[in-house]
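I have a structure I would like to understand better, so I am pasting it below and will then ask my questions one at a time.
Only a single protein chain was left out; the remaining protein chains are all shown in position.
Chain lettering (A and B) follows the sequence in which the chains are written, and residue indices restart at 1 in each chain.
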Amino acid sequence: MTDTAVDEAFVQFDRVQKSYDGEILVVKDLNLSMPKGEFLTMLGPSGSGKTTCLMMLAGFETATHGEILLDGQPINNIPPHKRGIGMVFQNYALFPHMTVAENLAFPLEVRKMGKSERDQKVKRALDMVQMGDFGGRRPAQLSGGQQQRIALARALVFEPELVLMDEPLGALDKQLREHMQFEITRLAHDLGITTVYVTHDQTEALTMSDRVAVFEDGRIQQLAPPDELYEEPANSFVAQFIGENNTLLGEIVEVGTDSCVVKLDSGELIDALPVNVSNVGDRTKVSIRPERVEFNKDRLNPNAHTIKAEVKEFIYMGDIFRFRLSVAGNDDFIVKTRNAPDAVKLTPGETIEIGWLPQDCRALDA
Amino acid sequence: MSDTAQDGPMLAADGTTLKQSLARSLRREKMRALLLIAPLLIFIFLSFVVPIVSMLFRSIENSILQDTLPETVVALENWDDQSGELPDEEVYAAFVRDMLVAVDAKTHTRLGTRLNYEETGMSSMFRRSGRQISRLDPVEDAPFKDKLIDIHDGWGDVNTWAVIKTHAVPYTNGYFLNAVDMQRTPEGAQAQPESKQILVKLFGRTLYMSLVITGFCILLGYPIAFLLANLPMRSANLLMILVLLPFWTSLLVRTSAWKVMLQQQGVINDTLVWLGLVDDAARLIIINNQIGTIVAMTHILLPFMILPMYSVMQTIPPTYVRAAKSLGATNWTAFWRVYFPQSIPGIGAGSILVFILAIGYYITPEIVGGTQGVFISNRIAYHISSSLNWGLAAALGTILLGAVLILYWAYDRIVGIDNVKLGG
Partner (left out) sequence: MKLSTSILAIAAASVAGMATAQEMTIVSWGGAYTESQKRAYHDPYSTNTGVTIINDDSAAEAVAKLRAMNEAGNVTWDVVDVVAADAIRLCDEGLALEINADEQLAPAPDGTPASEDFGDLIVSDCFIPQIVYSTTFGYRTDLVGDTPPTDVCAVFDTEAYPGMRSLEKRPINNMEWALICDGVAFEDVYDVLETEEGQEQALAKLDTIKDSVIWWSAGADTPQLLADGEVVMGSTYNGRLFSLIEEQNQPVAMLWDAQVFDLDGWIIPTGLSEERTQRALDYVYFATDTQRLADQAKYISYGPARASSAPLVGTHADLGIEMAPHMPTDPENSKRTFLYNYEFWADYRDDIDAKFQAWLSQ
């Protein structure tokens, strides 16, 4: 967490706490710093505190304790309209009684910008989101995707340095969402804007962000680039929350610096990478990604650890095959394999041997 | 495919046109829907449409003259009411024959009441004459002209017969003329004498004061509705109960309470005198005038303004204001440019409700309005229950109904009726 030096930080949360009722902390001791131009996603289940953090940054909620700094300046006591932060809301919050152009002109108008300059900027913003012809329409006459673009354009039209987005794509269908994910990241990078993006959709988080902060229980569980987050989850919550994951329960019987031996509850011994376990006798959750499990014996590493598994179900998914296995007492052990010409098709009832590389098998907190 | 397209309408499988078979399949559903709403339709028809139509009808219906004096009316056709001469014996004889029947059926006094609306004195003339005419014989006692003039000298007045002739039409515009301070005379429609002109003034006052009351309701109701919509649930519920509290008290009690508050020896004046703001000898007159009516009616109608406003405001997501602020708007700009325009449908709905209720009020103006704060409805009530001039009351009611419809139409043209929301 010391990867970004504090003096470069553009947005910074310093030991921020938030409580609504004086009894329960919704945000517990949050520390976060973002450099300029970064696209950071706050990811987490609902109630994890991510939206509260965003609202504190926007100025709609006040921090109970701690400081929020923007470009080095504490902003705790600056009202939202003076923070100059662009924001895209979950349901777009386009003003229904104004046309698209009036919506876009609104932030410029309140900044007392002249009409010609205003019109120019509105036009440019509309062109930027490829909505140049829609200036005269009302929001209700636009599709969800179009409204989303307008909301984005409105948040950007007054050229803020920081843009906050609160689940902006939640109401769109899958295809449109994927398209907009791409557009938003493109725009953010092209314009060099610092973006804080809140979502509960992990795919969105992984595909769009420079870094992802995984929230749970009012804390950041892990803050890392997407690949690191997926491949090296820091704890069992992150492992479980990001991507598909197989878990086996057991106890540490041997521990070294970069490997350990875990005795599963069913009795088998397996090798694993110790992540946040340190003592013999600790309970652990061993986590293996489905696509890292190998059951094609020819492809298996000769020194890989193998374990017996019974095939329970085969699911054909087009590009991939998916198998549900029973492994060491876990009936929901998922294995995925690419639909390649040499792919092995397993039949339910079959007993096979599966294995993985020890570094893909992470021993995490129980 | 191309055949049907060229030859005419699309055909269904059995050869009937597609439209027909669609209509047939929908008919059963329509019938069922109709049956479901039938009780309501019948109820509305009986309790709303029928009374309104009968009110409209009563405002022009005037068959009493022809029904009571059929022969006289025919005989009077040959008499020129501008001649300045009394009708001839034929009319008097016909009148006696008609009156003998009418006295028997006791309808002559009713006719007298009807004609008394037009010409003062007719009521007693018919009542007094009836008894004496009933002793006459239609054949043996002829001629009647002098005998009738003996019975009551009104029968020797050209004007009496002119009034009968003028109003002997089955459908009359007379009530409507009366309703706008005019009268039906032998010389056509004419203005009432100035000393009797009051109804147009009352119409104007009713509309003007209802607008003022609606305005005050908006001013007072908006902040409360705003609070209600934005407070946390528990405090909002408490406030809502306070808003609804007046609903649970009878109208009469509330109005009387205002009397206690506003009168010269009342709570407000006492307080002001005690505080030294007002001299004891110069207590404020804030009741039995327009102020009294406006204050009491604003209070009574306030919930009707608050509730539609509240239900509209409740549907305005807080994110709009947040969005406006994030875009750089101050609290006031965010409210005025973003929140307020979206709450206008609630103001519209509340205003229409309050205005229409206000122009129909009469108990409250009667109690606290004195002479300057009464409405046209007070006159309607007078003509319904005291003067029994139901035709005039119906004409006044019809004009009021028309005024509401015109205002509603104007509102639709200016604001758009789609902009009226009761919530949702």
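One rule holds for everything that comes next: a contact is a pair of C-beta atoms (placed from the backbone, for glycine too) under 8 Å apart; a residue touches a chain by one contact, two chains touch by 3 or more.
Here the structure is a predicted model, which means the values were calculated and not measured.
Put simply, the missing chain touches B once the whole complex is considered. Across the entire complex, the residue among B:72, B:210 or B:288 in touch with the chain not shown is B:288. Of the listed residues B:210, B:263 or B:298, the one in contact with the hidden chain in the full complex is B:263.
For the chain missing from the display, the contacting residue among B:66, B:319 or B:372 is B:372, taking the whole complex into account. If you put the hidden chain back, the residue from B:121, B:138 or B:360 that touches it is B:121.
Contacts to the hidden chain, counted on chain B, fall at residues 106-107, 109-110, 112-113, 116-117, 120-124, 127, 192, 195-198, 201-202, 205, 263-266, 288, 366-367, 370-372, 374, 379, 382, 384-390.
We take it that only the chains that are shown with their structure count from here on.
The touching residues of chain B, when paired with chain A in their complex, are 317, 319-320, 322-331, 333-334, 337-338, 341-342.
By the touch rule above, chain A contacts chain B in their complex via residues 58-60, 79-87, 89-91, 93, 95-97, 106-107, 110-111, 154-155, 158, 164.
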